[in-house]
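All protein chains but one are shown in place.
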Amino acid sequence: MNKGRLEAFSDGVLAIIITIMVLEIKVPHGRELADLKPLIPVFLSYVLSFIYVGIYWNNHHHMMHTVRRVNGSILWANLHLLFWLSLIPFVTGWMGENHFSPTPLALYGVVLLMASIAYFILQNLIIKSHGHTSLLAKAIGKDIKGKISPILYLIAIGSSWLSQSFSGGIYILVALIWLIPDKRIERTITENPPKH
Amino acid sequence: MNKGRLEAFSDGVLAIIITIMVLEIKVPHGRELADLKPLIPVFLSYVLSFIYVGIYWNNHHHMMHTVRRVNGSILWANLHLLFWLSLIPFVTGWMGENHFSPTPLALYGVVLLMASIAYFILQNLIIKSHGHTSLLAKAIGKDIKGKISPILYLIAIGSSWLSQSFSGGIYILVALIWLIPDKRIERTITENPPKH
Amino acid sequence: MNKGRLEAFSDGVLAIIITIMVLEIKVPHGRELADLKPLIPVFLSYVLSFIYVGIYWNNHHHMMHTVRRVNGSILWANLHLLFWLSLIPFVTGWMGENHFSPTPLALYGVVLLMASIAYFILQNLIIKSHGHTSLLAKAIGKDIKGKISPILYLIAIGSSWLSQSFSGGIYILVALIWLIPDKRIERTITENPPKH
Partner (left out) sequence: MNKGRLEAFSDGVLAIIITIMVLEIKVPHGRELADLKPLIPVFLSYVLSFIYVGIYWNNHHHMMHTVRRVNGSILWANLHLLFWLSLIPFVTGWMGENHFSPTPLALYGVVLLMASIAYFILQNLIIKSHGHTSLLAKAIGKDIKGKISPILYLIAIGSSWLSQSFSGGIYILVALIWLIPDKRIERTITENPPKH
């Protein structure tokens, strides 16, 4: 079983997800700068989701780099991850069009939470299949980022009815945590080049 | 003739099919949880179709893995399969928006039936081209799943005007049959690694 | 310059073209079989265009198989071809929604004509770059299909205001001409395997 098509299919789905989100930014009827104003929350949620999908693509890219063989469970765990990510354009559109009001804000977090759980499952299946001494197991180490993110999402979901800014701020915080260069896998790979 | 582009093109089409289906889940105007309620049938049909396209991608991936040469007939049989799969977003949307009412439910089955026939034709053309002692011929064996699925679809189509739950249950059943790990090709390939 | 990304990008664009056409088949509001009736011309034009894009993908696949090096002119001639093909969803939708009325029928032909000219230019640039004794030059020979198609499109365009059936019939005829297995390149390649 080779991983080439798994990567190609995932790249395809992620590329489409990241691009069709822009279709939610509907061309306004007016022709003045003021006509763009109602689009600002839609645009901001687009930026946030673009970064999230970018992070997933980036991490997926690094994780798959360590994979040597693919089995049925990995294929389905990957599809499960893509399923939750495929809902991002919908929740992004709903959140943006409703100016980050509580329920859409919470649902956005639910989809991010489910995606992070799906990623965790995929990661564990790969480690299970490749052994606890494998490259990926070494690279993620204690996986603090991976464990703290779902907790932060839960806090954001719960607090969205109390303070929208606090909840939204957490989503930005999680994105920043992941944006900070994560040299773990890169470094581990450099030190332990995979043998093909 | 190499199979690389056939796989790349099929991956592209399947990735787009699976992702544009989500565009049928239209962002609601309201901002409350209750505003999502009318979307539940649309969402459920999205989940079902996502799994079906996932199964086709999975099976296509395994089948193509055994292919060594591609000819014109295989290219067109593959396009024929993609044609029927490309109609899934349409029938999914129609079925979901009409709360699984009889006619859309039956049409959903018709498209699944045609796709399964197209898959059968593609599979047979590959076996014909590679020989009855080929990897794929060995791997599928009696192909019970492949033969029972069209029959189940026919039953589901016929019964959709009698009982929508029964008919819908069959679509879920067929998906489950295919979701149960099918180790045939995987095992056969492990035992008979293709010589490139 | 390698041809890998040229193929990947073309596959991507063709996969999207062939799939977004299905978005023109709008989900009807009613839930009966009769509600699908107005969609019949839209569906028929979808089938025709699916076959045309399939033929282009198929021919592109074969032609690129003979290419050894890619230069700037080939990249742009390829983008020029993709430009005209990208208009197919638009003219397909317009033709289908207007029940094959004269002007949309003629415009459909204009886009097919321009695509065939763009294909001809691309083919000639490849031959020019690879030499008249190259694989592609041998394979296409006198290129009767390539030369007769634009003439047939012109006849179809001109006759669409006289008889829609005659004009539409020609589009079907050209598709059939190309669907008939064209063993030229396949055979020539088998006899002269490319040296990589």
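We call the chains A, B and C, going by the order they appear; numbering starts again at 1 in every chain.
The rule we apply is simple: a contact is a pair of C-beta atoms (placed from the backbone, for glycine too) under 8 Å apart; a residue touches a chain by one contact, two chains touch by 3 or more.
Since this is a predicted model, take the numbers as computed values, not measurements.
Of the candidate positions C:87, C:121, C:154 or C:177, contact with the unshown chain belongs to C:87. The chain omitted from view is touched by exactly one of C:9, C:43 or C:120, namely C:9.
Interface residues of subunit C with the unshown chain, by the touch rule above, are 1-2, 5-6, 8-9, 12-13, 15-17, 20, 23-24, 71-73, 75-76, 79, 82-83, 86-87, 89-90, 93-94, 97-98, 101, 103-104, 107. If you put the missing chain back, the residues of subunit A touching it would be 7-8, 11-12, 14-16, 18-20, 22-23, 25, 27-28, 31-33, 36, 47, 50, 54, 57-58, 61, 64-65, 179, 181-183, 186, 189.
Following the convention adopted for this analysis, only the chains that are shown with their structure count from here on.
Subunit B and subunit C have Cα centroids separated by 26 Å. With centres taken as mean Cα positions, subunit C sits 37 Å from subunit A. Shared interface positions of subunit C, i.e. residues touching 2 or more other chains, are given as 12.
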